[in-house]
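Here we show just some of the chains, and they stay where they sit in the whole.
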Amino acid sequence: MLIVMHHQASSRDIEKVKKTIIAMGLRPVAIPGAERTAIGVVGNQGWVDDMPLRDIHGIKEIIHVTKPYKLVSRDFHFPNTIVRIDKNTNVGERRPFLIIAGPCAIESREQAMKTALFLKKLGIPVMRGGAFKPRTSPHSFQGLREEGLDILSEVRERTGISTVTEVMSPEHISIAAEKVDMLQIGARNMQNFDLLKEAGRTKKPVILKRGLSATIEEWLASAEYILLEGNPNVILCERGIRTFETLTRNTADLSVIPLVKSISHLPVIFDPSHATGKRTLVPVMSLASIVAGAHGIMIEIHPDPDHALSDGPQSLHFNEFAKLRKHMKDMEIFVKKL
Amino acid sequence: MLIVMHHQASSRDIEKVKKTIIAMGLRPVAIPGAERTAIGVVGNQGWVDDMPLRDIHGIKEIIHVTKPYKLVSRDFHFPNTIVRIDKNTNVGERRPFLIIAGPCAIESREQAMKTALFLKKLGIPVMRGGAFKPRTSPHSFQGLREEGLDILSEVRERTGISTVTEVMSPEHISIAAEKVDMLQIGARNMQNFDLLKEAGRTKKPVILKRGLSATIEEWLASAEYILLEGNPNVILCERGIRTFETLTRNTADLSVIPLVKSISHLPVIFDPSHATGKRTLVPVMSLASIVAGAHGIMIEIHPDPDHALSDGPQSLHFNEFAKLRKHMKDMEIFVKKL
């Protein structure tokens, strides 16, 4: 921590800062400058609460050097975390690139099973499908809820495909954890801290989406909540951020993938469907995310997107997805060789 | 709803759009233009799901005219909603301006009681105090939780002051509803839909803060969730939005107050503490919010801000608050006369 003093700060102000630091059990180091003095703080074992200092007269700025997270950082744990999803499926290594696909919402047993059988045929290991749906308007379809979970459970039983579904409330977690293989925490709940803690109390893999206007630091601090409760199986998912542009649903931030990978050991995947909101942009952005170094992708497909109860315009038709899947395989091999 | 066709759209495309609208039980009205055709949709009783139309070839844009909320709108219910907090306290009329004050977090019985007695002396009707604290980092103080609620309950019993506390999870609501008079839903939970629904199932007044990067439309749609479950007692609270500026914690958006009041019948209050994050800006912005037409204010004060466990730098000292309170009274009278 660094305390920058105003250039008019008196020597009494500076003394008060130093004494306060000592009272906090830390050591002050003065850095006198031409225009002003700064005081470094030495001896802390991590994040220091600057509370006792904040209102001392003459302080211009307090600069934190230590981050509000630790467990998720490569400084703390260097090697890549590999999250195991089922006995054949991992995520966190460059290859194989993890593909998760499925409808935005589980609408019926038929729709889900049709999708699962299609995915099985293609060898896709994980199916997504929303049972609890977060919708801006209460007048929109809210998901099949428990019934949706039952359908997902049946999908797994009949096809052997692993499943992931979004949880929106702590009480969803124990119910969902029985019926699906992975939990997803959506962008709007990235800072729903009770939900994060509850997800930390299972050992299920958790996909944590980045908030609509969250910084990387906030996103990693949210992941820290899950790890701190004892669950190391967190997968970060970039799904686009809110910007001034209205022609796309969100703005895909692909550079966050290599950047977060340099800071944290957690796997990072990409959701091209929400990141763009437009079916025509999904294939190209999916392929670009492999180049950016994503460990996997979560993508919306639907047997009949024109009649999807939600997110139809961003869902791929089965044949579009099959074609993209082939291109993704080629890209994965190509990128590996670079 | 208006469907705008591409200028190259064929007459077959246009026919398909019209037929689909008819199949939806609605009536199409063509608006031929020099460059392109648009098709108006007539006959809907509210929000129309555009799903069956989305992927018809030749459509350039679908424009919604109806909003994703209804109950919160002045179109639906014109007069101001007056929310009753206790037998002497209402909010939703221009006067008296509602003042809610208190610490960010309940830290101890002593701190809470000291604040409550001070407020009582000044005649402030409602005390705020966080029991469950949403914090970016899991390493920061998380609130006294149930113990904090007990302290708030005691405050009410011993001083007669009404209380408000933040709830972060549906399970908090039934517990909190017994111990406090009003519930608060924070900015990070504005789209925590299960929480909104649960809050809709009580009759307690609910302060709904605007999300960090929420639009007015999203904010009102979130309020709609609460009303739709049967609770009309919603108070909207502007608490600043996230912008590129880093010198303030958030950016206070005062113009949202008159604007939202023109769209919705719900009361609107202002939180100058989170909106600015800086004690020195709080008094001036509090007074400005009265001019902007706020129905009330929720403000952080602390017996000893330098040692507050959270939000110290934005909390007023008691004497600062007493002075501001006097100024607010004068401003209220002054504005009334304009």
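Think of it as A and B in the order they're written, each chain with its own count starting at 1.
Heads up, the rule we're going with is that a contact is a pair of C-beta atoms (placed from the backbone, for glycine too) under 8 Å apart; a residue touches a chain by one contact, two chains touch by 3 or more.
These figures come from a predicted structure and were not determined experimentally.
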{"item": "Per this structure file, total copies of the shared sequence (2 shown)", "value": "4"}
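Operating definition for what follows: only the chains that are shown with their structure count from here on.
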{"item": "When chain A is superposed on chain B by its C-alpha atoms, the rotation angle in degrees, nearest 5", "value": "180"}
{"item": "Mean-CA-position distance for chain B and chain A (Å)", "value": "26"}
{"item": "Chain B residues touching chain A - in the complex, by the definition given at the top", "value": "46-47, 49, 51-52, 54-55, 68-70, 132, 134-140, 142, 168-172, 188-189, 191-195, 212-213, 217-218, 221-222, 224-225, 228, 242, 279, 305-309, 312-313"}
